[in-house]
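With one protein chain removed, the remaining protein chains of the complex are shown where they sit.
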Amino acid sequence: MHFSVSLTISGLGIERSDRDLCRDLSFSVQAGEAIRILGENGAGKSSLLKVVAGVMSVQEGQIFFADQDVTLDRRLLQQTMIYIGHSTGLKERLSVAENIAFYSPHAPLDQVDQALRQLGLFHLQDVLVKSLSAGQARRVALARLWFTNASLWLLDEPFAALDASGVAMLEAHIQQHLSRGGMVLLTTHQAPCSLSVRELALVP
Amino acid sequence: MSWAWLHKFGSPKWFFYWSYAWARPLFVSGLLVLVVGLIWGLAFAPEDYQQGNSVRIIYLHVPAAMLAQSCYLALGIAGLVGLVWRIKTAAIFINAMAPIGAVMAFIALVTGAIWGKTAWGAWWVWDARLTSMLVLFLLYMGIIALQNSLEEVALADKSAAVISLVGLINLPIIKYSVVWWNTLHQGATFTLTDKPAMPASMWLPLLVAVIGFYVLVVGLVLWRMQSDILWRERRTSWVKQEVTKHGVY
């Protein structure tokens, strides 16, 4: 499948705890493009992702997706979007397989098996997430990206806690998504090695 | 229909300047009217043929009890307005109003207990009015506690609006369930405030005191709202100008 939608943000202002994080921010993401959000600690990188995802509300400005204004009603966007935040949303008391069934209930079993093998999680399927290491848990959270038709991926520090092979695997997967016309918005501390991204700096 | 006026009302800056001229005159005149009403009621109004001088406490008790309920009504409406139209001023109003309402409920409780001691011979009777006033006081304390616990302003505002709105929906049910519970358990106690015929010499000062309380509270709320607006908007240029021009309030 191939995506051909775009995301446009115009005049966005984000306010948090009585503090302006950004004013009048405008940019657009085209199909097949990845954007890396840059900024100092507390500059509002995560907040920007949350605002686009619809977790945080928009103070001013507009968000357009597929040529429609989704500023107030984000459902159209949310149906074709994946947001993985700093807290991954994994349920600690559920096993790896149960977490995947929770977030990706429609994923076919053979596809799940294949992805779990690739991610090195196959033998951990029935282990509770509580007892996984941080890197393994991150892989479980990211596994959603293997079973999704979402066109827009919003990833907050996706490489955190991943080892070198994990990073390479994720970069390759993101690259594949981009080649199908997908869009990615991500924050990360280290510049990705093999991934070509456009950089967007947040200045207070 | 145009809602522009509502959004203008929702701008804290606009509200500050609109209410600027009103707060202190209202406060002062309310205070004057209240003092007149109280002196009239406490010193010149006739005493009750059954209860003697102790009935004079109604000049404090009745207005406070009325205010405690009106303030809650206002809180609930502000909560609704704040949630539906996302108006900042509504949250500021709730902030300003909740402690005043709590104080009113407290005054009504204390004066009610004192009055109860002379009328019934006990400081506390599980009378419907006193009991529902106690619940009302607890509702106010809940709102205040929630506001104080949540440190993030936007979250505290929204939460206080939600709980005020729930209170508005529930308050009539609570009140009538308590009244009904009271009739079930006590039979007919004689009620003090529903006197069939209160002579004009008694209800006139009461009316003056009630009006004084209302005006005083409106002025006080506006005043509190103004200082809250100045604090919330402290980073804006208009507040900086305002403070450098007129000094700190």
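By written order: A and B. Residues from 1 in each chain.
Please note the rule applied: a contact is a pair of C-beta atoms (placed from the backbone, for glycine too) under 8 Å apart; a residue touches a chain by one contact, two chains touch by 3 or more.
Simple rule for what comes next: contacts and distances are computed from a predicted model.
This complex has a chain not shown, and the name its UniProt record holds, of "von Willebrand factor type A", "Heme exporter protein B", "Arginase" or "Acetolactate synthase", is "Heme exporter protein B". Check B:Tyr20, B:Trp85 or B:Trp180 against the missing chain and you find that the one touching it is B:Trp180. Among the residues A:Ala53, A:Val96 or A:Leu162, only A:Ala53 touches the chain that is left out of the figure. Only one of the listed residues, B:Met66, B:Val135 or B:Leu204, touches the absent chain: B:Val135. Among B:Met66, B:Ile114 or B:Val162, only B:Val162 touches the chain that is left out of the view.
Only one of the listed residues, A:Ile35, A:Met81, A:Val96 or A:Leu202, touches the absent chain: A:Met81. Remark: the residues of chain A touching the chain excluded from display are 16, 50, 53-57, 74-75, 78-79, 81, 83, 85-94, 98-99, 101-103, 105-106. Contact between chain B and the absent chain runs through residues 83, 135, 138-139, 141-142, 145-146, 149-150, 152, 154-155, 158-159, 162-163, 165-167, 169-170, 173-174, 177-178, 180-181, 184.
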